[in-house]
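The next block holds one structure in the form of structure tokens; read it before the comments.
With one protein chain held back, the other chains of the complex are shown just where they sit.
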Amino acid sequence: MKIRTAILGAAGILGQVFVERLANHPDLETTALVDVMVGKRYQEATKWRLGSEMPHDVAETKICSGESLSTKDIDLVFSALPGGVAGPIELDLAKKGFFIISKASDHRMEEDVPLLIPEVNGDHVSLIEKQRKRRAWEGAIVTDPNCTTTILAMSLKPLWDRFGVEKVAVTTMQAISGAGYPGVPSLDILDNVVPYISGEEEKMIVETKKLLGAAGSPAHVAVTASCNRVHTMDGHMESVFVATKKKAEPDEVKQAFRQFKGLDLHSAPKQPIIVRDEPNRPQTRLDRDAGNGMSVVVGRVRKDEVFGLAYTVLGHNTVRGGAGGAVLVAELCHRKGYL
Amino acid sequence: MKIRTAILGAAGILGQVFVERLANHPDLETTALVDVMVGKRYQEATKWRLGSEMPHDVAETKICSGESLSTKDIDLVFSALPGGVAGPIELDLAKKGFFIISKASDHRMEEDVPLLIPEVNGDHVSLIEKQRKRRAWEGAIVTDPNCTTTILAMSLKPLWDRFGVEKVAVTTMQAISGAGYPGVPSLDILDNVVPYISGEEEKMIVETKKLLGAAGSPAHVAVTASCNRVHTMDGHMESVFVATKKKAEPDEVKQAFRQFKGLDLHSAPKQPIIVRDEPNRPQTRLDRDAGNGMSVVVGRVRKDEVFGLAYTVLGHNTVRGGAGGAVLVAELCHRKGYL
Amino acid sequence: MKIRTAILGAAGILGQVFVERLANHPDLETTALVDVMVGKRYQEATKWRLGSEMPHDVAETKICSGESLSTKDIDLVFSALPGGVAGPIELDLAKKGFFIISKASDHRMEEDVPLLIPEVNGDHVSLIEKQRKRRAWEGAIVTDPNCTTTILAMSLKPLWDRFGVEKVAVTTMQAISGAGYPGVPSLDILDNVVPYISGEEEKMIVETKKLLGAAGSPAHVAVTASCNRVHTMDGHMESVFVATKKKAEPDEVKQAFRQFKGLDLHSAPKQPIIVRDEPNRPQTRLDRDAGNGMSVVVGRVRKDEVFGLAYTVLGHNTVRGGAGGAVLVAELCHRKGYL
Partner (left out) sequence: MKIRTAILGAAGILGQVFVERLANHPDLETTALVDVMVGKRYQEATKWRLGSEMPHDVAETKICSGESLSTKDIDLVFSALPGGVAGPIELDLAKKGFFIISKASDHRMEEDVPLLIPEVNGDHVSLIEKQRKRRAWEGAIVTDPNCTTTILAMSLKPLWDRFGVEKVAVTTMQAISGAGYPGVPSLDILDNVVPYISGEEEKMIVETKKLLGAAGSPAHVAVTASCNRVHTMDGHMESVFVATKKKAEPDEVKQAFRQFKGLDLHSAPKQPIIVRDEPNRPQTRLDRDAGNGMSVVVGRVRKDEVFGLAYTVLGHNTVRGGAGGAVLVAELCHRKGYL
């Protein structure tokens, strides 16, 4: 029997990606679609924006309200609600006993809320027990990071484990799909770079520390970030400078990246990190779909005279950094017996 | 009487920009056009690629060879030749007594060759005397920096003077015009970022040190760079992290930028550095033409926990970083009595 | 003394272009700024989106309501309101005696409302008298055409006069600025063509007939149009096929275009139509600013076996097809003694 799943914000573009990813999932199925236009069929309520066709069985499903959900019928809730809106709704559902995996930032930084990238800090899932005890509820709120942080943290983790990491400076070149739909007006981005994405740099700093630390105890590492919007469709490119504790030669670094272990979960790529040796890779358009969009691609690993180490990392912001990452978190929670 | 000027590589796109900028110059005039198609009229030899119309008086001028130039008729030679090609030709002309200002990288890093941004290190022009003595010639080779370095160094200079600079990490997002014509194939850059520009990072590191140092003695400062090509027409955007010697509060930094002094030369902008306070500026398309493309625009001045200071700087790569910068160097040399 | 002008919808992007164009106008001045945020200073009420700086004298002007306007202080009203909204407001002001020049489509096709391109059908301005008599008001509503129609009609007029025109088929490739701000989401247009612009084809058909006809009597000509949105910033490109009554050789056609007469008005270009002989012109980015954006540029004039004649025409949609065109209409009305 499959995990019965409700999607909050199902008609939005992120909700659509959840619907798409669950369509052929071996263990999860879409059971309830929650959004504002209650009572409408999904295909009426939704302006489908994905390249694929809307899955047939979902098209006729009627939109329902969050209040109508029951823990008897729903094993898992994905929250694709926007930040700010998501917080109180997720709290309310968790109190009612629902197990929630949220893409919203509202609860990410709370001490007893797991912020998960399965390959990086899957063990943080144990915070659920602490959360349940402390909050006296049977539900759970689990989160996954900002898309930009996910890509950075995946690349830092093998360095953290093998060399230790003291300082990180990262500059991002982020795709327009990161701003949702309608998102970035074309007049603002054609022949342009916008050197600012509201709240993004702050998230990269605090979330990276939480991800690299032990459960409940952020890592001691200095991080700075500069986030830019560029004219690409999908795929966030990041130029990274890293000061490691132990000396790290480029060849050792590449080895550490390549040996970083994948998980045996449905959505997990065999190689979470793919290393390219060509001088001009990764490139956004050529590499964003690596590992079905679930791998990150690293290149240009080299020494520098300020930090010691520099490289470039690219990941797919709406797959690994979006619904794909959250589904992988669900698979981990399922494996660990939480669902 | 105007300075009689020859342009080497006059038919190429950089040569064209020189022709355009000299068209209405009060002190310089185009006297000789040097290129391969000797004997052809300029308008036959050139596929004019600029938005403006080709200046009428130049259109009928016949292309001549470098060998035919005489120091009796020519006071100044601009070299718009490609790197590699430029080196020996410039050497040969300097031996014959010509005064050369070159955009090519071939001689930039030689100890007795001035590498000039007039507002930053105009005093280095004195290296000409050292060069003449040492090389026993009456000509001169003067250079200006790589476009990306120019933009960075202009922003660093007031920090260097007021706070001292220990470390710099910069990530660039560079326009396609930086690669010349035909340059970047459209298939390589549509919906893409290319995280590599051959030789660019190395130039940024060594040239920045030469520019910030005293004449003949490079500055002690650690620099690292990560250079990316993005899909913009003109304008290089740079995310900069700086560790200063003295503590530098954002407000003091902005003040230092704003007080950075312009020169009283024809092509010099009143404000070499323009500071924007909006969170999302500078933007490539909106700000690249500031000060007629001769100012750089700084924004997002802020503290960070790794370096202490972060900001973004944008400049026009083919104006300030191209022919405009070289013409400004000519104006400086003229003012100092070298022409 | 200058014509005192009110701008309806002054804070919007079209209103801003009006403000910009009036800033240094010899005969018109901005007197009142009408928009929703009544009482706010213009610079507070407006997110200025143009490349230029906001004119200083206007920045401090307070936004006022349409109701507060008085015919004692205002000689001319530019309406930059959106279609649908504009209609009743313009009617109301005309009843109160205001002279309105509108960019909105609401009243364009009414029989007694002039639809003007000064070089094409300036004599239609006489419809004002008919309008005043019929509607028993002292005000006036004058309109100018849709941007896409303006460009087409300017190129058709000399053919109409010299050869007669029986049939026109046009396919447009229109810039994103035609949809206003925020307008076209970047996710909808990067690496894409959208073969539809709501209402545009219908407007091209009926407006072209009104423009080429006598005042009050549309021309007999068959027109078909196919309108596409492409990924350019400014400038609408149009591929045109024309069946003329008299045979029209390409050389005669070019001559007719070149001889098409400009007007002696401040904003009127000397050459309303510029003809390029190169096989690959006009190009959107290279030619849209011809005649300060007030000329249209024609190229590829050639015979074909279906219509007899084919050519390509390009014009600047927000200048000639936008506020620039409306200001030119105002200059014509002024010259004719209506203001």
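Labels for the chains are A, B and C, by order of writing; each one numbers its residues from 1.
Here, a residue touches a chain if its C-beta (ideal position, glycine included) is under 8 Å from a C-beta of that chain, and two chains touch if they have at least 3 such contacts.
Note that this is a predicted model, so its numbers are computed, not measured.
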item: Residue among C:T148, C:T232 or C:S267 that touches the chain left out of view; value: C:T232
item: Contact residue for the chain not shown (choose from C:A23, C:V38, C:L263 or C:L286); value: C:L286
item: Among B:L93, B:I176 or B:A248, the residue in touch with the chain that has been omitted; value: B:I176
item: Residues from chain A at the interface with the omitted partner, ascending; value: 51, 190-191, 286, 289
item: Residue ranges of chain C at the interface with the undisplayed chain; value: 167-169, 171, 173, 190-196, 198, 205, 222-224, 226, 228, 230-233, 237, 239, 241, 279-286, 299-300, 304-307, 310, 312
item: Contacts of chain B with the absent chain, listed as residue ranges; value: 49, 176-177, 181-191, 231, 233
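Basically, only the chains that are shown with their structure count from here on.
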item: Self-contact between copies chain A and chain C, residue sets same or different by half; value: same
item: Approximate Å spacing (C-alpha centroids) for the pair chain A, chain B; value: 42
item: Where chain A and chain C are represented by their mean Cα positions, the distance between them in whole Å; value: 48
item: Touching two or more other chains - residues of chain C; value: 190-191
